[in-house]
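Pasting a structure here, questions to come.
Showing chain A:
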Amino acid sequence: MTLGLYPGCSLKGSSREYAESVITVAKAFNINLEEIKDWNCCGATAAHNMNKELSLALPARILSLAEKQGLKEIVVPCAACYSRLTMTKYELAKDPELKAAVTDANGLEYTGSVNVLNIIQMLDKYITPNLDGRVIKPFDHRVACYYGCLLVRPHEILKFDREEDPQSMDVLMLKAGATPIDWAFKTECCGAGLSVSRTSSVGRLSGKIIGDAKDRGAEAVIVACPMCHSNLDMRRDAINSYLGEKIDIPVLYITQAIGLALDLDRKALGLQRHFVKVTV
Partner candidate 1 sequence: MAEFEPKIVAFVCNWCTYAGADLTGTSRIKYASNVRIVRFPCTGRIDYMLLLKAFDEGADGIIVSGCHPNDCHYTSGNFHARRRWIMFRSLCDFTGIDTERIKFSWVSAAEGAKWADIVNATVASVRELGPYSEYKKVAKYPEREVSHG
Partner candidate 2 sequence: MSKIGVFVCHCGENISATVDCAKVAETVGNYDGVAFSVDYTYMCSDPGQNLIKSAIKEKGLTGVVVASCSPRMHEPTFRKACAEAGLNPFMCEMANLREHCSWVHDKGEATTEKAIDLVRILVEKVKYNHSLNDIKVPVTKTALVIGGGIAGIQASLDIANTGHKVILIEKDPSIGGHMSQLSETFPTLDCSQCILTPRMVEVAQHPNITLYTYAELESLEGFIGNFKAKIRKKSKSLDEKLCTGCGLCTTKCPVKKIPSEFNEGLGKRTAIYVPFPQAIPNKPVIDRINCTYYIKGKCKVCEIVCPTKAIRFDQEDEIVEAEVGAIVISTGFTVKQPDFFPEYGYGKYPDVITGLQFERLASASGPTLGEIRRPSDGKVPEKIVFLACAGSRDPAKGIPYCSKICCMYIAKHAMLYQHKVHGGKSYVFYMDIRAGGKMYEEFVRRAIEDDGVNYVRGRVSRIYEKNGKLIVSGADTLLNAMPVEIEADMVVLATAGVANEGAEELAQKLHISYDPYKFFAEAHPKLKPVETNTAGIFLAGACQAPRDIPESVAMASGAAVKVAGLFSQDELTREPIIAVVNRQAAPVYSSCVGCFLCVSACPYQAIEKEEIKNRNGEVIKSMAKVNPGLCQGCGTCVAFCRTKSIDIQGYTHEQMYTEVMALLNEY
C-alpha cells in the first residue's frame, strides 16, 4: 500500500531521526511512503510572518505537485508543515480570487483534492487497527504526550481531536503499553520559530513545559513535531538554566516510541541522534 509523504526541510536536516522512525515504522507495516517529487519548503513561520501570498503559494505548489503525481492522500509528519498545508487548502477553498492569484504565481494547476494527514491521523488510520499483536516490548513508562500548538489549533479549521485536552496521542501510547500522565501543558507553545533569534523565550516557554512534565513524574516526553522536538531536546541547556536544575527526561517522537514497542532496531529509529540521551 503506498501513501504520499511530504517530509519537509527539518526531516531532511536537523530532525533526520524523525524521518527515519516514520519510514521504519511504515515499513514494519509494509506501507510504502512515496515522497512528492521535487517538493519545496512550505515556508513555515517565516513565510506567513512576512508575506501572505508567498505563504500560500509555497504550500499550494506542494499540493499541486502531489496532485500531478496522482497521490490521493499524503502524510505530513511535521506539525508546522501540516498546519501550513491545511490552512492553505482552507484559505484557497474559501477565496476563489486568492486561489487564482496563487495558481498564477505557481504556474501549476491546483484543485485541493489531496487529503492531508498529520502523523497521528496516519497512525490511527493505517497502523493502530493492526497494532495489537505487534507490541512485543510494551513501552512501559510514564509518558507526557505533548501536542504543541499547531496540531490542534485553530480548531474550527483543523477539526482534529479535542482543543484543550487532546487524547489521540495518549490513546496511541496506551496501546503501545505506556502510561500517559494527565498534565497541563499539552497544547502550550514551546517557542517554535524564535528558537534561533530569541532563545531566551524558548528557554522560558519550553522550560515550563519540561518542568511540569518532570513535576508529574514523566519518564519521557512524546512529541509529533520536529520544531517542538528541537526546542525541548536541542535547547535543553536553555531549559535547564531557566529551571535552575539539570533535567534529563528524553524527548521521543511518537513514531520512535511505537517503534520501540514493536522492538524495531534502535539505530533505524535514529535514537542515537538525540541531544538528551534516550534512556528508555
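Quick note on selection: all candidates are chains of the complex that A comes from, given by their letters.
As a working rule, a contact is a pair of C-beta atoms (placed from the backbone, for glycine too) under 8 Å apart; a residue touches a chain by one contact, two chains touch by 3 or more; residues count from 1.
This structure is a prediction, so every number in the text was calculated from the model and none was measured.
A.B. asks: Pick the one that touches chain A in this complex: which of 1 or 2 is it?
C.D. replies: The candidate that touches chain A in this complex is 2.
A.B. asks: Would you tell me which residues of chain A are touching candidate 2 in their complex?
C.D. replies: Going by the criterion above, the answer is residues 162-165, 184, 212, 215.
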